[in-house]
Each structure stands twice: as structure tokens, then as C-alpha cells.
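One chain of protein is taken out of this complex; the other chains stay put.
So, subunit A:
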Amino acid sequence: MKLTINGAAHEVPEGITVAQAVRELTEQTTGVAVAVNDEVVRRGAWESTALDEGDRVEVLTAVQGG
């Protein structure tokens, strides 16, 4: 199925979890937060939250700013 991760299209297996989607980008888990379709998914729920076709996944971290 198709997902958007940080604005880029990804072809991923059916039923992929948030945790697996994050690992498409990084092995890092601390200092990282995830929103799916503009809702935050708490870190504790990454492994148990399955994604659906067309979901927009945003993986954010802190950068220099302000």
C-alpha cells in the first residue's frame, strides 16, 4: 500500500505499524515525535498502531531554531 512519510511517497507492506514506518527513516526513537493525519501518536502506541492506505505520516525532531 502507499503511504506518505514526511511528504514523500512510500510503498510499504499492508498493515505496517507506526514503529515500522519510523524505521523507514531512522533507528532513532528518542527526541522524535510522530503524527498520523495531523494527530499525535504517542511513542508507547507506535508498535500497536497500524497504518492505512494513504495515511500521512509526519516524523519530527528538534532542530536549531528560534
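Here is the rule we use: contacts are C-beta pairs under 8 Å (C-beta built on N, C-alpha and C of every residue); 3 or more make two chains touch, one makes a residue touch a chain; residues count from 1.
Keep this in mind: contacts and distances are computed from a predicted model.
Only one of "Thiazole synthase", "ABC transporter permease", "DNA ligase (ATP)" or "Na+/H+ antiporter subunit C" fits the UniProt record of the hidden chain, and that name is "Thiazole synthase". Mapped onto subunit A, contacts with the missing chain fall at residues 6-7, 25-26, 28, 31-35, 38, 40, 42-43, 58-66.
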